[in-house]
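Heads up, one of the protein chains got dropped from this complex, but the rest are sitting where they should.
Chains here go by letter, A and B, matching the order in which they are written, and residues are numbered from 1 within each.
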Amino acid sequence: METTDLPDFKVHNKTYKFTTRGEMDFIDLSEDIQEEVYKSTIKNGIVHVFAPHATGVLILTENDEALLEDIKVFLKELAPKNEGYQHPSNAHSHLRSMILPPDKTLPVIDGKVEFGVWQSLLFVETDVYPRERTIHIQVLGEL
Amino acid sequence: METTDLPDFKVHNKTYKFTTRGEMDFIDLSEDIQEEVYKSTIKNGIVHVFAPHATGVLILTENDEALLEDIKVFLKELAPKNEGYQHPSNAHSHLRSMILPPDKTLPVIDGKVEFGVWQSLLFVETDVYPRERTIHIQVLGEL
Partner (left out) sequence: METTDLPDFKVHNKTYKFTTRGEMDFIDLSEDIQEEVYKSTIKNGIVHVFAPHATGVLILTENDEALLEDIKVFLKELAPKNEGYQHPSNAHSHLRSMILPPDKTLPVIDGKVEFGVWQSLLFVETDVYPRERTIHIQVLGEL
């Protein structure tokens, strides 16, 4: 089989750590993701973003202060804090993470992450106290 | 390293544009996605579908007229239109897009997108007026 007419293909992995300031802290990862795509030198493919946490969330949304306040209220109503849950202490954190899972994939075209004009990728802390969090950023594609 | 016993690997990108007819317009993309997979000549891998919009949604569901009516009611109740939001004019559109993000990945096996029998991929307009929308379809895999 002849491979010489196809571009080289590779995987670029980056593990990124940060500390959140507590419940409903928002961290915008959009620039970090674009920076890893530049470093990877990958031109066409995907970037996969994943948080290995059962009480964290990744969302695609407009990063607008008023909207983030609306999102806080929305999440509080969707999975309220005190509902007589069976799981102790942070069941609401788990339910929010289940419904907004920390698993997002974005297109990479000509070396650029194809975010829409009003679209950012944010991590949302759903646990009840500040925590150290990990994000895996992986770029897969053609050089 | 020897590569001659592995199949060739590539990325096929297609950007697709269309105009929606307004809030809660549904557009079935299933056939367009299968067509791009055929064109790519990729046999095994994934197809990633992404809308670069903060007020658009991609859903996997049965494309049945009665069910689409149920989905409209469900989305209206999940994120109602007039809730005293802080973000002006279309916060409900953003909340619906956040909870049903426009990011879906489907398996490609033997050149076929492995939709279930009752499963289609639909774009749902969640903004409040007709808009021009973009979809990135990317096929990654072995020829």
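Note that in this section a contact is a pair of C-beta atoms (placed from the backbone, for glycine too) under 8 Å apart; a residue touches a chain by one contact, two chains touch by 3 or more.
This structure is a prediction, so every number in the text was calculated from the model and none was measured.
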Touch residues of chain B, complete complex, unshown partner: 1-3, 6-7, 9, 44-46, 59-62, 64, 66-67, 69-71, 74, 99-100, 104-107, 109, 114-119, 140-142
Touch residues of chain A, complete complex, unshown partner: 3-11, 13, 15, 48, 50-55, 79, 85-88, 91, 94-95, 97-99, 101-103, 105, 134, 136, 138, 140
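Here is the rule we use: only the chains that are shown with their structure count from here on.
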Approximate Å spacing (C-alpha centroids) for the pair chain A, chain B: 18
